[in-house]
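I have a structure here, written as structure tokens, and I will follow up with some questions on it.
Just one protein chain is left out here, and the rest sit where they should.
By letter and in written order, the chains are A and B; residue numbering begins at 1 in each of them.
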Amino acid sequence: MSIQQKLQALNITLPAVATPAAAYVMYVQTGSTVYLSGHIAKKDGAVWVGQLGKDMTTEQGKQAARGVAIDLIATLQVACGGDLSKVKRIVKLVGLINSTASFTEQHLVTNGASELIAEVFGEAGKHARAAFGVAQLPLGSCVEIEMVVELA
Amino acid sequence: MSIQQKLQALNITLPAVATPAAAYVMYVQTGSTVYLSGHIAKKDGAVWVGQLGKDMTTEQGKQAARGVAIDLIATLQVACGGDLSKVKRIVKLVGLINSTASFTEQHLVTNGASELIAEVFGEAGKHARAAFGVAQLPLGSCVEIEMVVELA
Partner (left out) sequence: MSIQQKLQALNITLPAVATPAAAYVMYVQTGSTVYLSGHIAKKDGAVWVGQLGKDMTTEQGKQAARGVAIDLIATLQVACGGDLSKVKRIVKLVGLINSTASFTEQHLVTNGASELIAEVFGEAGKHARAAFGVAQLPLGSCVEIEMVVELA
């Protein structure tokens, strides 16, 4: 099954790529490595504001992370010139979770992204990862994720 | 206009490169990729202590980030053997902003660095980016920025 077919099977339509909220670009390729900018969580087209441990559950955070992963795949598709089969390996993902000082399930929240990437990319989707709690995020977003990808 | 001329036009004199505050080096090159260590903000030669949302405005944070970018360019110049025209691409920048739990303008603070880099490097300065709020930084610095750069 191709990556497009997997996305369809998961009933995922890739969104239009976000415009950076500031003076940067959404990805840069150097050699065969693509660095994707930190993408923040969205809900119904607006920033998904919230903090884990305060006004969001781990399950809600996981859904937010899954949504960010879909946005990252949309940006990656642009970086691939439209052809996601050029992805050789999802190398690394960093999950920045907007957390109170007592919330300790950043890994479970970030799984929302990791599990989707595994579903979509299979073996090529097995990535290194770091996940941690940040004090706050741009525009109050609950989750921000950045990614490093190797293209064929 | 060369990068040196742009720096002059912006009235920027690159400082002497900082000595690491600890057991590491200011940059490492692997292949054509240079990883620059996190550089913390300075003011009048001392660490610029402060926290966004508590005792610093977004505009002050932006100035601090601009200053860190100048220090990063100074380190990059050393990594280039003195010749900044060897910079092929500013690949990625990570802005770590010392933030209270309610400050949500990390992207605007980090723009202080991104905008300077765009001015100095032009097309080669268009970078991927992540910006987020950290609980605290070494020596109480208000901003820390790390960078990945591709050399020609």
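Keep this in mind: contacts are C-beta pairs under 8 Å (C-beta built on N, C-alpha and C of every residue); 3 or more make two chains touch, one makes a residue touch a chain.
The shown structure was predicted, so the numbers you read here are calculated from the model rather than taken from an experiment.
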Residue of A:26, A:56 or A:134 touching the missing chain in the full complex:
A:134
Looking at the full complex, which residue from B:73, B:94 or B:131 touches the chain that isn't shown here?
B:94
Could you please point out the chain A residues that touch the chain left off the display?
31-33, 53, 88-89, 91-93, 99-108, 110-111, 114-115, 118, 126-135, 148, 150
Please give every residue of chain B in contact with the chain that is not shown.
20-28, 30-31, 35-38, 51, 94, 96, 100-101, 134-140, 144, 146
